[in-house]
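Entry: chain A
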Amino acid sequence: MTLTEPWRVLAFLVGIIAFVALNAAYLVWLERKVAGHIQGRIGPKEVGPFGLLQPLADGIKLMSKQLLVPKGVDPLLFKVAPLLVLVPAVMSFVTIPFGENLVARNIDIGLLMIFAFASVNVMGLLLGGWGSNNKYAVISAARAVSQNVAYEIPMLITVVTMIMLTSTMNLNEMVIQQGGGILNWHFFANPLMPFAFLIFFVCALAETNRAPFDLGEAESELIAGFHTEYSGMGFGVFFMGEYANIIIGCSLAVILFLGGWQSPFEFLSDQGLWGVFWFLAKVYFLIFCVMWIRWTYPRTTLWGLLNLSWKILIPISLLILLLTGAMIKVWPLITGAS
Partner candidate 1 sequence: MSGYFKELFGGTKSLFVGLGITFKYMIKPVVTVQYPHETLVMPPRFRGHIELVGDEETGAPKCVVCGMCQKACPTNCITLTGEKPEGGKKKVLTGYILNFTTCSLCGLCVESCKFDAITFSRDYNLAGPRKDAYIFDLKKRLEEKSG
Partner candidate 2 sequence: MLSELKSEFASLAPLAVIETDYKVKGYHLDVEVGPDRVVDAAELLDRLGFFLEAITGVDWLGKNPVGNQPDPVSVNEQDPEAAEAEGEAGSDAPADKMEVVYDYNRTDGVLCRVVVRCRLDRAKPELPTVSRLIPGADWHERETHDFFGIIFTGHHDLSPLLLPEDADFHPLRKDFKA
């Protein structure tokens, strides 16, 4: 930790990109294993022990494939779109604290920055779908946008609640506030927080286009949605972007509610690499839940999705915001008065 600033940034950037790429590859492997076992199968097993080299084989296959640019597409949009999905996701990792001191840029508005980048993501889907010159892709792009717009609202309301609770937007600061064992996590800060967590988690699922909200790529309706026309690494980059977004979503949930890199019990260390271990353990648990959910539920429709957002998530998240605000402001008054 004695590197000078430019080297530090470079090290982090290389680290983050490696982390994203490796995770995207191995989360696919994990997903296939989870799906396999849920369905009474084994999943990948032929390439390497337990199929562990499968992502490598897949990667080589995707990279060696021709990048087809179909007739009639807008070449610029078509090529830029996958990057527009992946780059913001990678950028968001800049402010994520993996450990007490392990954060690329510990900036005060980290949370705001992540949401700013997250909203660029949907542009990638829109441009990819629009640029593909494919009716299925256009429908999918329209769906993805309306879905993202609908779900930013309850998600942001929940996040505002958390900001009120912690009075900071610095992610590391938030984690530090949750030190001292599992009961100090914001998940248990007040009786409303589990619901807030649930809302945040559902919104994260919807934001990242994961089942049961995978309307954008609904394979039984729209073939593959916005990436119908993509081949080779064009598809691969979309895929990496999707998994990077899942990691971001789960990381945020962990940081906001589940104590980030803090260990669950005080007698367990969270210094140095232990902090990274606790953080990743929680993140991977949530990612497992995301996969578990995907392989359990059928897909919703756009109507169902909007109904859920406007009729259930937004009113309840507003209620939580109000009640939390009241608790923060009114409770000290009462207790202070008595």
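A quick word on the picks: all candidates are chains of the complex that A comes from, given by their letters.
To be clear about the criterion, contacts are C-beta pairs under 8 Å (C-beta built on N, C-alpha and C of every residue); 3 or more make two chains touch, one makes a residue touch a chain; residues count from 1.
These numbers were taken from a predicted model, which means no experiment stands behind them.
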{"item": "Identity of the candidate that touches chain A (this complex; choices 1 or 2)", "value": "1"}
{"item": "Residues of chain A defined as touching candidate 1 within the complex", "value": "34, 36-42, 45, 292-293, 295-297, 311-312"}
